[in-house]
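First the structure, then my questions, so here it is.
Note that this complex is displayed minus one protein chain, with the remaining chains in position.
As written, the chains take the letters A and B, and residue 1 is the first residue of each chain.
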Amino acid sequence: MLKKLASKWEGYMFVIPAVIYMLALIGYPLIYNIILSFQDIDLQALNTGDGSFLGFSNYIDLIHDSVFWISVKNTLLYTVGSVVFQFIIGFLLALFFSMKFRLASFLRGIMMVSWLIPLTISALLFRFMMGSEEGIFNQMLLSIGIINDPLPWLTSPDMALWSIVLANIWVGIPFNMLLLSTGLSNLPEDIYESASLDGASVIQKFFHITVPLLRPVILIVMMLGFIYTFKVFDLVFVMTGGGPVNSTEVLSTLSYRYSFDDFNFSMGAATANILFVILFVISLIYLRMIKKDEVM
Amino acid sequence: MKKQVTWTLGFSLIFSLTACGGGDGEGSDDVTQEEGTTNGEPEEVLIWDYFTGVGQEVFYEQVDEFNNSQDDIVVKTEYVPFDQIKQQLSVGSTGDALPDIVNIDHVDNAALASQGVLADITDKVDEWGETEHFLEGPLNSTMYEDSYYGLPYTSNTLGLFYNEDLLEEAGFSEPPETWDELEEVAAAFSNSDVNGFGIAGERSEESTFQFYPFLRSAGADYDNLDSPQAVRALDFLDGLLENGHMSSDVINTAQDGLTNQFTTEDLAMMVNGSWNIERIKDDNPDMNWQVTEIPRDEEHASVIGGANLSIVEGANEDPAWEFMKWLMDPEQLESYAADSGVFPPRQDILDESDFWENDEYLSSFVPIMEYADARGPSPHWPDVSEAVQLAIQESFTDSKSPEDAMNDAAEEVSHVIDD
């Protein structure tokens, strides 16, 4: 009995330091963010230490700010666009590399590089390739004759957001492919064999066996993709900085701009809180989904 | 000889100041380091600069020269992008990470002074007694409420750079004189890989700077942006872009970027400043090019640009001032200005030297300097400029018509000035 109690206590000794660390550096800031968003903290208030209490006025200002709504719309378009395409392409590639050939796993592994490289660098690469004059994208499209005039990838407000989505898809494909590959490799082969005996075509097998069996993995991949894409910052920050004319502003860059360009820390905090609430709700859905196969 | 005496005097003054200042200024935890803070250690001066290309190379050479010339002050440099200096100054003030000297666009000097970021150096400037040699416009830009918050370091103006060979190939032996001619020449390049004309439309002070000559030439100014003349100026540039005479990339292009395109002969004409002359000569010595006045609408117009150096509030003022005085000395200033292709803001240098009048390219800027207009000085200038920048971006990206964009900008400016 005593021994059991001791071991219980030992368990906490192992677990608690990391928990305290995360509570101090994530939990406390989250709460502080809420307090900040009800105050009026600018650069001067920061140095003197007193900010007046404003109530909800920051949030009210925010919902009257047209750029805020542009950011919300952009964040959603950006996320949905990225998730859908990186999932489809990632899935196709996962299927391709699940065929048994010599270089399959090596080649699949190498593609992970685009996910691990700093986003600042990926953003810079795309900014370079998407230049209207010297950019290789336009050069290639012009030479094949798909377009007659250079595309204004990052300079047109109508196109810039989708150009960043393209970069994000590139970054996200390997991650989708990897998880889906793992899922595919865990599928029982005998079902496919018996389906083949029944005369099922490849496409039938895909839609009647692969997709239903992979359903849990597919949902998780899409959810994680959503969560990781929704918090996008670096790509937008480096590729366009939110421009031209706010056309690529997303919630995280808007929050950053309020805090560190305008030094209106309270507005920055309010924007961040809205971003947090949306993500939190989605995270809860995700958690419910994975709880089934989690060994708790 | 006389100079040397002032030098010695200056230094002994600094030493006496720092010797007593060091003791009570430092925190109590520095007791053990007390020995280190006395005369033996050189003082460090950090400067933020936004110079690029040749301007930066020559500036860093001068810093090295200063560091090697004496043992009491060590100057260090950090490059901060032009469009980020103001923001970085604010962030730096929070974390105690400000430089001692900052290189700022002269139009921002008054605003930064009004925000309390810069040190009032009136006493030092008066004691120095050389202000009478400075040009009036640049010197005025350093003043806020009758005090000095910096010194002008370089002056420049904008002109039209054109590639003689490219123009010739397109059938023009002379550069355009008027807006109509400009459009005609630029249009000749519409179907080639070369862009006919370019300005810097990046959302920073650079685009306001580049737009100003067109605004003035049409007969408008920043306090009547909703006038038909002002709208006409923006409408003209917007038209060049719409008709493909100017690349849509200009909204992301800074003056350095334009220079690169011009140097690689992908751009036939651009509006740019004298500080880029050296870079073009270095990177493409074989190119045939010239500089002339910016084509006019009503009358020729251009704009005065320039960099000031200011000491930051709370900085290590005395050694910083020593370094600034050294830079502003005619000998140093003349070689910096000449080597980096800008104009010195001192009349005495311009009077004594015939370098500017004889230089193949700089000489074209001399007559332009005569009529170029200054922006401000006004502590509200950064806000005015932001409104203009936004209007340019909105109209170039078709988010608004030039007229709507200018009307909105005018409204914004009137708010700013009324406040």
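Just so we're on the same page, contacts are C-beta pairs under 8 Å (C-beta built on N, C-alpha and C of every residue); 3 or more make two chains touch, one makes a residue touch a chain.
The definition used in the following text is that contacts and distances are computed from a predicted model.
Colleague: Could you tell me which of "Mannitol-specific phosphotransferase enzyme IIA component", "Dihydroxyacetone kinase/dihydroxyacetone kinase, C-terminal domain", "Fumarate reductase flavoprotein subunit" or "Carbohydrate ABC transporter permease" is the UniProt name of the chain missing from the displayed complex?
Modeller: "Carbohydrate ABC transporter permease"
Colleague: Using the definition of touch stated at the top, determine which of B:Glu43, B:Asp266, B:Asp318 or B:Glu334 touches the missing chain.
Modeller: The single option touching the absent chain is B:Asp266.
Colleague: Check the options A:Val83, A:Leu151, A:Leu178 or A:Val245 and report the residue that touches the missing chain.
Modeller: A:Leu178
Colleague: Of the listed residues A:Tyr28, A:Phe56 or A:Trp69, which contacts the missing chain in the full complex?
Modeller: A:Tyr28
Colleague: Counting contacts across the full complex, list the positions on chain A that touch the omitted chain.
Modeller: On the side of chain A, residues 7-8, 10-19, 21-23, 25-26, 28-30, 32-33, 36, 41, 46, 93, 96-97, 99, 101-104, 107-114, 116-122, 124-126, 128-129, 131, 133-134, 136, 139, 143, 170, 173, 175, 178-179, 181-183, 217, 220, 224, 227-228, 230-231, 233-234, 237-238, 251-253, 255-256, 259-260, 265, 268-269, 272-273, 275-276, 279-280, 283, 286-287, 290, 294-296 touch the unshown chain.
Colleague: Which residues does chain B use to touch the chain missing from this display?
Modeller: Counting only chain B, the missing chain is touched by 52, 56, 78-84, 88, 91-92, 94-98, 193, 254, 256-257, 259-261, 263-264, 266, 283-284.
Please note the rule applied: only the chains that are shown with their structure count from here on.
Colleague: If you look only at chain A, which of its residues touch chain B in the complex?
Modeller: Those residues of chain A that touch chain B are 43, 46-47, 131-134, 149, 152, 154-157, 243-245, 247, 260-261, 263.
Colleague: Hey, which residues of chain B end up touching chain A in the complex?
Modeller: Residues 87, 90-91, 93-94, 195, 203, 244, 247-249, 251-252, 261, 266, 390, 393-394, 397-399 of chain B touch chain A in their complex.
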